[in-house]
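The complex appears here minus one protein chain, its other protein chains still in place.
So, chain A:
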C-alpha cells in the first residue's frame, strides 16, 4: 500500500482482497460495532433527535441553495477580520497556494490538523514535492502516515490497525520522522499515546506554519470551526505564526446560530460523545495572540459539479461524521481501502462520483454499485442525506453514460427483460421454461451466485398458470 489512491482496482476486486484478510475483518467488525453501540446510546438520550436532524439538514440546505451569496459574505467577514482569502478551483491550485505560503516563510515543514479536504487534494504529497514535510498530528493520521499507509475511515483513519500493529509501526518508523519511540514501547494504549505525545511535541514547538481544514465556516462572522478529541488541533491552530486553512466551499453556514444544531449532531453521530472535547474557533487575526498571519483557501474541486446535480447535491450537506460507515454492512466487511478514496463507505460511494463525474473511470463507476441499498446509512445520517436514492440515481447516470456504444451483457439482459416484462403473455411463456432455466443455471450459471449458494428448486407451474387452471383456487386444486 502506498500513499495514494490513484489507479485503484474497481470495487469488487478491491473488496475481494479485504474479505480474504481475516485480521482486517476482525478489526473492523470489532471497531464498527463498538462505535455503533456508543452512537445509538447517546442518540437515544436526545428526545428530539428527529427534529434536530431536520434542523441540521435545513441549515446546510439553506446555505447550499444560496451558496454564492454566503461565500461572498464569508470572504468579506474573513478579510475584515484580517485573514487573506484565496480561491482554488481544484487540487492543483489549492496545493500551489499552500506551498507558496510555506515557501514565503522559508518553512521546510508544516504541522497539520486532521483534515479530510487536505487528504482529498493530496496536499502532503504535493508539499513533499516542493521539499516541505507535512506532519500529521492526529494520532490515527500519524499511524497512517508513519506506516506509509492509506486512511480507511473518515474519523478513525487507522481503524483497520490493531494495537500490536501500531506498536510495530511506531518502533520501526518514528525515528526517521523525528523523535524515536522509546525502547520499552509496549502495545498498551496509554504507552502508545505517550510515545506519540513526545514525538509530536517536538514538532508543535518547532513549526512556523500550521495547516488545517474546518468543520464549519460561518459567513456572518467570518469564523472557522474545528472540532476534535485530542487537542493536537488546538496546538496547530494556536502555536505557529502562520495558519493556512483549506476549506471546501460546502462548509459554509450562514449564521452563528446555525452552529447550534450542527455542534449537537456531529459529536453524537461521529464519536458517540455528547460534546467534542475540543471546539476551536478562529476569526482572522488577534494581535499578540495566536497566528499573526491567517490564510483561508476556499476550494471547489468538483463541488459546483455536485451542486448542479439535483438529486446528488444533498451529499454536500455531509459533515463527515462517518456514522454511515459504521452502520454499513458492506463497509464493515470490505474496509475503506476498497473504495479507492479518502471518502469511503456509503458517503464515499456517492461523493466520489458526484465530485469527479461518471462515465470515464471504471473505478468511480463501480462505486454506486458498492451497496445492497439496505438503507441503514440514511437512517443514521445526522443531516438526512438519502444515500440509497442518490446511489440509484448515480447508477442511472453510470448506465446512461455508457449508452450508445457496444452494449454490455448486462445492458442486453435488461433490454431483454424489459421486452419480456412488457407483456404478461411473454412472461408466461418464459415461465414455462423456469425449470429448464434453473437446471441450466445450476450447471452453467454464474459462479458468482452458485459458488457459495444453492439455487431453489423450480415449481411445477407458475402462480399465473395455477390461477388460470384452478380459477384462483376455487376449482379443484389437485
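Rule of thumb we're sticking to: contacts are C-beta pairs under 8 Å (C-beta built on N, C-alpha and C of every residue); 3 or more make two chains touch, one makes a residue touch a chain; residues count from 1.
Keep this in mind: contacts and distances are computed from a predicted model.
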| item | value |
| --- | --- |
| Per UniProt, the name of the complex member that is left out, chosen from "Ectoine/hydroxyectoine ABC transporter permease subunit EhuC", "L-lactate dehydrogenase complex protein LldE", "Biphenyl 2,3-dioxygenase" or "PQQ system protein" | "L-lactate dehydrogenase complex protein LldE" |
| Touch criterion as defined above, residue of A:128, A:286 or A:373 at the omitted chain | A:373 |
| Hidden partner interface residues of chain A, rising order | 11-12, 15-16, 19, 25, 329-330, 333-334, 368-376, 378-379, 392-400, 410-411, 414-415, 417-418, 420-424, 427, 431, 434, 446, 448-449, 451-456, 458-459, 461-464, 466-468, 472-473 |
